[in-house]
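What you see is the complex with one protein chain gone and the rest in place.
Here the chain labels run A and B in written order, and each chain numbers its own residues starting at 1.
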Amino acid sequence: MKHATRGKFILWGMMIFLTFGLWLGADSPALSQEVRLVKIGNSHGLTGAVSVAHTAYMEAMIAYFKDLNERGGIGFTNPKTGKAEKAKIDHIWADDGYVVSKCVANFTRMKGEGIVFFINGSVGGSLACLELSKRDKIAQIHAGNIKALMYPKHKWMVTSSAAYTDSFGAGIDWISKEWTPKNLPAGGKVRLGIITSDTAFGKALLEPSTEAYMKEKGVEYLGMLFAGVGDIDMTPQVKSMVDKGANWIACNHTAPFASNLAKSIGRLGLQGKVNLFLNQACFDDVFIQQAGEYAEGTIGIGFTGHILDSDPYNNKMREIIKRYYPNTNLFYQHGNGVNYGRLIEAGITAALNKFGFPLTGENVADAFFSADGQGVWKSPGGLIPGNYDLTSNPQDNAMLHDAALLVAEKGKLKVIKYVHCPGLSFR
Amino acid sequence: MSTFFHLLANGLAVGGIYAVVALGFTLIFKATKVFNFAVGEFLCIGAFIIYSCTVQFRLPLPVGILIGILGGGFLGFLCERLCVRPMIGQPILSIIIMTLALSFFLNGAAILVWGSMPASYPAYLPKGSFEVAGASVGKDIMFCFVGTLVIGAAIGFYFERAKGSIPMRAAAEDHQVAQAAGVRVKKISTLVWIVAGVVCAVGGLFLGTIRGVDMYLPEFGLKVVPAVLVGGLESIPGAIAGGLIIGVLEKLGSGYINPLVGGGIETAIAYIIMIIFLIFRPYGLFGLKKIERI
Partner (left out) sequence: MPPCGVYSRNYAEDMAIVRTPFQWGILIFLLLLLAFFPSFATYYWLTLMIFMCIFVINTLGLHILLGCAGQISLGHSAFMGVGAYTSAILTAKAGIPFLVALPLAGIVTGLVGLIFGFPSVRVKGFYLALVTLGAQFILVYVFEHLEITGGTNGMTCPFASIGPLVLDTPAKIYWLTMAVTGVMIFFTLNLSRTRVGRALIAVRDNDLAAEVLGVDVVYYKLLAFFIGCFFTGIAGSLWAHYLTSVHPDQFPLYNSILYLGAIIVGGIGTLFGAITGAIVMRGFDEAIRIATPALADLFPTLGANIAPAIGPMVYGLVIMVFLIFEPRGLHHAWERLKSSIRLWPFAY
């Protein structure tokens, strides 16, 4: 047989093998059919620009739901029969590479498989799937806490934490109330500039209401400068802000971007003279590791407490994740994934208790969005201290989430205090 | 004025990295007419290999860098042998798609081996900055700029002038005639891919030093394209000059124009400049003039 023909046989053989393999692989059911299954879909960018955070979320969620199923599933009282029953979660997940068309394709495929809830990982994907959610009546929880996605509040969007601008507001609060008296001379003003990326994500920090809030709190706002995500150095932007008299610089992106900013401040020798404030998504262990010594003294907001902290709940969560992913590096964002898992478990439990089995997407949305003003879920502690209220009221005055105000000290994230995020995003 | 120097210094530093990668790109194009879209991945994998050696295996830094550079070269060799060699004689578009597919494959392979966690090298460059005309320029940035320029100039000079590179230049001119003169074109092809792998690893080293190593590095590969075109697609000094020019113009643009348009102009500026050059001077600043009046 000639060389080329042999090659072609190999090629076609490989193609047919792959096709059948993928087809069969796709068909493998995860759980037996006797058990009641509640299907939820999950699409995150496990490859692509933000893969580090999304992989962590995904590992935590997969581990969480696998552990939940192994413990027997969700226990609920079926309102139709009055009996105590169990339901397991069929967690259908996929990678969308942070590409919107793949995310939308995942959503439609999972809807076809009968999911009742969707977990989304990208801002663009969430915006695209928002319309599909409303049309197909499947609520989703999303990663990008920007105002355009979250408000006006409706039942097809569930969020687990405050909008970026709200948590920034909490930071402004703390800076003006508690940092200023201790660090500035009497009559000294906080001058804050924002250096962030030119994307919806980066700009989500600032809404018109946030500017008004800053004025109200006596913080002088110096404007927003942009830096590219791939920029090797941001000293021009930092210098520009410092020349305007900045004593605080705020940022809203991912840890690598923030670490670049910290390094730039350090290069100019301004560490300690200019303070850095990092918003929710960037203040994690990756930032500390990448910024090295330049991370010292950075202040920021974290979604939750830290999964690496030593307390019973966090210890248990770490053990669960390590059981399924022994080689993974646990860091801050795993805690976020656990947060999602707990939230969804609570919501699905409430839905099952209210509507019984089988559930529709609308049932789940209603359960998350109960109109009686009483939260679905009060936190039993652990990653999130205090009450974690998930309602309901369309103007969301209950969405004032508690967040942790953190400082980077000696290479670790330490909680300064737990703060209350003002509702800037719906003013 | 200090802002200008600041931006200029930053632009030169990033331009140096563009220059080095553009050099690899141009060498491959010059010798084999293949557009290599996988340079970003070479950059990324080279940087990660150095990271593995220095941080995970705790080898001393110079050894780690050497292994990384050799690894980059070996990667180039593998890619040429397995992906480009079978495609000799195919239409050029197929080879472009081949390199694009190669970039997907290498991207996946990098995530497979190293995960998506960002990483950084142990600090080895001097810290702080020094004042130039009112601008504080980071010492590590200047070091990288000088480093990339020295290496780029050395390799460029070798391939442009040295006697040892005459076969390569002959192959770049015309494959048939070079073969008639006894030059082994296949060997030249392998050589340029190895060199491209090496220079991309160097670029990855410097980029990783200043910025940190993560999966954003492959995107740098695509930014090299305007640099190569502005300098001239088949010219080695052009690649270096083009890289520096695009780097500087990008930074100056982002500094001066961004406040006017609300941000994000860096990438767009590089491509706008490229299109302007393509319309008015398609062969770039130093490229060979090939005029076809159609």
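Please note the rule applied: a residue touches a chain if its C-beta (ideal position, glycine included) is under 8 Å from a C-beta of that chain, and two chains touch if they have at least 3 such contacts.
Being a predicted model, the structure only gives us computed values, none of them experimental.
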Touching the absent chain when the full complex is considered, from B:L125, B:A153, B:L222 or B:L285: B:L222
Sole residue of A:F277, A:Y294 or A:Y325 that reaches the chain not shown, by the stated touch rule: A:Y325
Contacting the left-out chain in the complete assembly, out of A:N69, A:N106 or A:T180: A:N106
Missing-partner contacts on subunit B, residue numbers: 35, 83, 86-87, 90-94, 96-98, 100-109, 111-112, 115-116, 222, 225-226, 229, 233, 261-265, 267-268, 271-272, 274-275, 278-279, 282, 292, 294
Where the unshown chain meets subunit A, residue by residue: 4, 7-8, 10-11, 14-15, 18-19, 21-23, 25-26, 28, 46-47, 51, 55, 58-59, 62, 92-97, 99-102, 104-106, 108-109, 111-113, 122-125, 127-128, 130-132, 135, 146, 148, 198-200, 203, 324-328
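Criterion: only the chains that are shown with their structure count from here on.
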Geometric centre distance via CA averages, subunit B-subunit A, whole Å: 35
Subunit B partner contacts - residues on subunit A that touch it in the complex: 46-49, 51-52, 55, 198-199, 225-233, 235-236, 239-240, 255-256, 259-260, 264, 266-269, 286, 289-290, 292, 329
Touching residues on subunit B, where the partner in the complex is subunit A: 2-3, 6-7, 10, 13-14, 17, 107-108, 111, 115-120, 123, 127-129, 135-138, 140-141, 207, 210-212, 214-216, 219-220, 223, 251, 254-255, 258-259, 262-264, 266-267
